[in-house]
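Note that this complex is displayed minus one protein chain, with the remaining chains in position.
Labels run A and B following the written order; every chain starts at residue 1.
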Amino acid sequence: MAETQEILEGAMAVAHAVARCRPEVIAAYPITPQTHISEELSQIVADGDLDAEFVKVESEFGAASVVCGASAAGARTYTATSSQGLLLMNEVLWNIAGMRLPVVLACANRSLSAPLSIWCDHQDAEAIRDCGVIQLYAEDNQEACDQHLIAFKVAEDRRVLLPAMVNLDGFLLTHVFEPTIIPDQALSDQYLPPYKAVLKLDIDDPATFGAFTEPDKCMEGRWMVHDACRRSLPVIEEASAEFEKVFGRASGGLLENYKTDDAETILVAKGSISGTIKDVIDEMRDEGTKVGLMRIKTYRPWPGEAVLAALKGAKQVAVIERGGSFGAGGIMTPEVKETLYDAGLRIPVSGFCVQLGGREVPPDGIREIIDRVSSGEKQTAYEYFRLKQELLPDLVPEV
Amino acid sequence: MLKEIRIHGRGGQGSVTAAEVLAKAAFRDGIISQAFPAFGSERMGAPVQAFVRLSDKPIRTRAVIAEPDYLIVQDPTLFGQVDIFGGIKKGGMAVVNTEKPEDVDVPDGVTLRPVPGTKIAMEVIGRPIPNMVMVGAFAGMTGLVSLESIQEAVKERFGGKVGEMNAEAVAKAYNAAKQEK
Partner (left out) sequence: MANKLLSTEKLSIGCVAPPGASLVNKTGAWRTQRPVFKQKDCIGCRACDLACPEGCVFGDPKKKQFDFDPDYCKGCGICAAECPVDDIDMVMEEK
């Protein structure tokens, strides 16, 4: 096997991993911190190392529309974006999912405006949570690369036929140099055969994609997206198992359960913050605290059964989020609660919003959260962790 | 063994490239490495930071390095503008590009290792970009990374004549630092 680790930037590694998937049409618009992915892909195409059409577009709306059309015409397609760019794609993403087109995209997770921030959190991806796009989350750059192959495999599976998005934390992964294996081309070809569309646009055999439906049919059309997304759960597991068989490393799956077996306190998180959490868990384990991490790798579809299996023995759960639903609370926190509630479990679940707009949560912050929930602190409200009260003005201005 | 290095410089001085080259060179030596910039302030002349971790175990954390073992300071004019020594460990080492080490106010328990980085860069490369010189000096002083690996990483990073010149600058700084050591 010709695979070796090398030190390279996350975005570069992802671009080369995507090229190994042999996408036929790529359309992307630059946005920090995604830009290096599409820039490098355009270089790879220009160098003649990938036989693909790289379409330069005027916006992310254009990028999503190009891959929508190209995918409908039967091509394997890819795009990448971030933050406001993902939101600009939003309308098209619902169409892509509804038309059941296996577009793969990357989101270099970044905060949303306003206030303007270029740094990492998960508000962008969570804002499009409900549109039928499969969402995978990487902890490190190896996983970000490998999840792209798995994403194509799952998206194009006839049981699924949905778009899939690989989330990698902006800057924290995209701009970090670390040891990464670019998947070998021969192994990639073995794992991911050419895409063959079930239905496609064909001038000799015309059809209407995403046709108009009256109220008597629309609901069934939308339900099929829900159904396909749920069906993708076992497909993701299969595709991950096959990935491990072909490449010899585990990168996919629904969850990673880190020291959860006997854990009294379990943290729930996704993305690169998990690395810091694991380091803290190791330290606290040495001190005798029974703590573990359930890391979400597949966020949509929601892996409810796996979540229940991982959490059911815990005495308390803390969900570490990088976003929230203004006026309600967390995003993952209520999902975790729902899963436990439906199983008749009343394990206390506390939600913490951390790292919005790239704010660093040092290990002592993770430790504080673990200490607080482990000591039985009953928390009902979703907490914006370490909010700087001293920065807040009079919240109701006097005129 | 986890060694954490914080590089201070100004936008345009190649601090991020220094971190990249150091990480790549260490990896050639069989050390697991990680390099990343302090994101967002990459403007010409603005104070910037870059970070390198070297370890014998996979590096999971991506937190900014708050308590470095080593500092590499590319520009002495940063003292007084930025809290360069902030968080440095007792017994830590600061490799500073300066010809006036007496002007640097070093905290107790920290070793100052001055390097005439800009001077060497001008002599060898002909441009006042000291980043590779500083990496070479750092390696010579600490012995953490081999000269050969840095030179290979430099050649790979820059290629051609620029690569050759930088590799030469690295060797000059490395050997000078080693003798001093």
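Going forward, a contact is a pair of C-beta atoms (placed from the backbone, for glycine too) under 8 Å apart; a residue touches a chain by one contact, two chains touch by 3 or more.
Computed from a prediction, not measured in an experiment: that's the story for all the values here.
For the chain excluded from display, the touched partners among the shown chains of the whole complex are A.
Across A:Leu116, A:Val198 or A:Ala250, the single residue that touches the chain missing here is A:Val198. Touching the missing chain, out of A:Pro206, A:Gly288 or A:Gly327, is residue A:Pro206. Remark: the omitted chain is touched by one listed residue; of A:Lys217, A:Arg230, A:Arg249 or A:Lys312 this is A:Lys217.
Within the set A:Cys21, A:Ile37, A:Ala75 or A:Met99, the residue that contacts the chain not displayed is A:Met99. Within the entire complex, the positions of chain A that touch the omitted partner chain are 98-101, 161, 198-199, 205-213, 217, 220-221, 224.
By our rule, only the chains that are shown with their structure count from here on.
Chain centres here are Cα means. That of chain A falls 35 Å from that of chain B. Chain A meets chain B in the complex at residues 5-7, 9, 33, 118-119, 140, 169, 171-173, 175-179, 272-276, 278-279, 358, 360-363.
Those residues of chain B that touch chain A in the complex are listed here as 19-20, 23-24, 27, 32-37, 39-40, 59-64, 66.
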